[in-house]
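The complex appears here without one of its protein chains, the remainder shown in place.
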Amino acid sequence: MKLMKIEKGNLSKLMEHLKKDNFRVIGVTPDGKRFSEKFDETLNFMQSDTPPTSISFKEHFFLKTEALFYYKNNNGAIDLKEPVIDERKTVVIGARPCDTASLPILSKVFNWDYADDFFNRRVENSIIIGMKCNYQDDYCFCNEVGLSQNSEKGSDIFLIPDGDAFIAKTITDKGNKFIEEFAIFFEEYTGNPPAENKNGHDEKKFDYESVKKWLDNNFEHKFWDEAGETCLSCGQCAFVCPTCHCFDIVDEQCGTCAGVRAKNWDACQFSLFTKHASGHNPRDSREKRYRQRISHKFKYYNDKFSEILCTGCGRCSRGCPVSTDILELLEEIDQIAHSTTN
Amino acid sequence: MNIYKPELVEIMDIIQETPDIKTFKLQFVSKKMREEFSFLAGQFAEYSVFGEGECTFCIASPPTRTEYLECSFKIAGKVTGALNKMNKGDIIGLRGPYGNHFPLEQMEGKNVVFIAGGIGLAPVRCIIWNVLDLRDKFKDVTIVYGARSVSDLVYKRELEEWKKMDGVKTVVTVDPGGETPDWTGEVGFVPSIVEKVAPASENSIAIICGPPIMIKYTFPVLEKLGFTEDNMITTLENRMKCGLGKCGRCNIGNVYVCKDGPVFSYKEMLELPQEY
Partner (left out) sequence: MDQLRSVCRQAISENKAAFIIGYTEDKHHHLKPFIAHNVEETEKLTFNCNAVNNLAVFIHRFHNPSQGKIGIVLKPCDLKAINALVQENRVKREDLYVIGVNCSGVVKDQNKEFSKENTQIKCRSCASKTPAWFDVVVGESAEFELPEDDMAILMKQIDEMTPEQRLEFWNAEFEKCLKCYACREVCPMCYCEQCIADKTEPRWIESSSTTRANFTWNMIRAFHQAGRCIGCGECDRVCPADIPLSLLNRKMGMVAFKEFGYRHGTDMNAPTLIGTFSTSDHEEFIR
C-alpha cells in the first residue's frame, strides 16, 4: 500500500488525459443516476456525501446484453465467429464501496469451475478507482454485510476526500502501476495516514449471523407470504443491483441466416424465469420468488462461495415500485430469529 | 476460452421413436473433438439450433460407445420444435458434458434395477448400455419401463434386444388404456408393475427416471421392498440455460441442478427444500 495525493483539478486533467490516451473512462452521469462513458466531466460526482447512483456499475462488467458469438449459416455450413470485445483499458472513477465490492463477489460465481472470460477480461482490463463514502440513509446497510464506508474491497486505488484533494491509497499492484504510470498527476502525501478502516456506525441494523441461521432453518415460514405479497415481479431490483448476475441466453437473428447468440440480464422475480417447457414452474408465486431473492443473497451464495451476495447499497429498495425494502425485511427476520431463540 | 460457444456436430441419423420423440445420432465435425470428447453416464449437454437457441438433453448413448453421441428429445417448444425440423446432414451445436453422473462405481458388484417412464428412459438407456457393455462387473439387471401407450414407447428395438439377453429381466408396460390388441407386455402404471416384479433389494441399487408423479409413487414401493434412501438414484430436471452454474435458474435451495446434479440419491433429494 502506498499513499499519494491528487488535487481535484488534477483528477479532471488525469481523466481528460486518459481519454486522449484511448482509455475507456467511466464515471457518473450528470444526473447522478448511472455510470457511463458520458460522465459529468466536472467530476461533480466526486463528493462522498451524495446518494449512490440508482443503477450500479455492473453494466460495464456484466453487460445487459453480451454477444457470445456470431453465427452464419451458409447453405448448411455453420460458421461461428468470436465477438470483438472492447479491449481498451478501462478506468472507473468514483465508485463507492457498495459498488466496488461487487466485483470480487461476482468473480466467485463467474469463475465457479468454468471461467466466464467476458466478465474476467473486463475486470482485468480495468482500474477501479473507488471512493470513500460519507453518505448514509435508511436504506443503506453496508456495515451489516461485512463492508463499510471505507471498504477498499474491489478497488485498485481508493480515494479519501481531503479538502480540495484526495488521498489516493493504492490497494493492488494494478493500482500501484497505474499511479506510477501517471505519476505527474499525483503528489507525495505527507500528512497523517487516514484513519483506520472503521465501520461507519457501530450499531448494527441487523445481525447477519442470526439472519443466516434463521434462513438455514426456515424455508417454509409465513414470513415469506407477507414478504412477497405485493411484489410486482419486475426486474428493477435485480437490474439495479450490483451483485445480481442471472442471465438468459438467446439467439437474435440478423437477416435470415445470420445472427448472434447473446447473454441477457434476467431476474429470479420474473414469473417465466424457472418455468419448465412442460408448464410446471417450481417458483410459481411471487412469494416463492421473493424467498429465492432473499435466500440466494443471504444464504445460498454464502453457503457456496463464502460471500454475501449483497453490498447493502439499498438500490433495490429505493427503486422498488411497491417500496419493498430489503433492509426492513432483513430486520424483520432478525427480530423473528431473536424472538424465537429467546 | 469462450465457455458459451458450442462445438459443431453433424446429424448422422434420425430415428423417429414416437410421434413426438426423435433420437439424433451425432458426430463432432472436428476430428479433435471426436477423439477427445469424453463423458460419464448421466451427464447432459446443451444442444443448439443456430437462430433458435439452446436446450438441455441428457446424453442418451453410453460412454462405452464412442462412434456416435446420441440424444432423444420430445417436442416441447421453440428449440425442440426447430430440432424436429432438422434433417440428416444438418449441423447443430453442442456444449458439454455438464453435471454429475450416475454412481457407476457404487453399482459395481451389485444387482441393478432400472426403472423408467416415458422419455425418462433416455438417461437410463445411457447407463443401461454402460452396464451391459461392462457386463461382468455387475450382477443381475432388471429393467422396468413404461409409457402412456404402445406408440409412446421409445427405443423399441433395444427393448426387444434387452428382453433376449441372459441375466437381464426386462418388463415393459403401458398405462391402462394405452395397450393395443396385440400388446403382449404388461398393462399398468410403473409403480404397480415395480411392486409386481419386486426386484430384490439385497445388494441392489435402483435408478429411477421419469415424470415426477411416477418417481414420487415409485420410491415408496422400493422402500417397501427394502431399498434404502441412498440406494435409490434419480435425476432432477429444472429449467436450465447455461449448464455452468452461472445463469441462476436451476437451483433448488443451494443446490444447482446443473452442477451438483442432475443425478441425486433419494436421500439427497429428501434434504432439498420442496421447490422443484
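Read from first to last, the chains carry the letters A and B; within each, the first residue is number 1.
Here is the rule we use: contacts are C-beta pairs under 8 Å (C-beta built on N, C-alpha and C of every residue); 3 or more make two chains touch, one makes a residue touch a chain.
Predicted, not measured: the structure shown is a model, and the values here were computed from it.
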Name every displayed chain that the left-out chain is in contact with. A, B
Residue touching the undisplayed chain, where the options are A:111, A:136, A:218 or A:264: A:264
So which of A:47, A:65, A:278 or A:340 would be touching the chain we can't see? A:65
Touching the missing chain, which residues of chain A? 31, 33-34, 54-55, 64-65, 138-139, 229-230, 232-236, 238-240, 248, 250, 252, 262, 264-265, 267, 270, 272, 286, 319, 321-325, 328
In terms of residues, what is the contact footprint of the unshown chain on chain B? 77-78, 81
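Keep this in mind: only the chains that are shown with their structure count from here on.
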Write out the stretch or stretches of chain A touching chain B in their complex. 68-69, 71, 73, 76-78, 80, 82, 109-110, 112-117, 219-220, 245-251, 253, 257, 259, 261, 263, 266, 268, 273-278, 280, 282-283, 288, 292, 295-296, 299-300, 303-304
Which bits of chain B are touching chain A when the two form their complex? 1-6, 8, 48, 50-55, 76-77, 80, 89-91, 93, 212, 237-239, 241-242, 244-249, 251-254, 259, 273-276
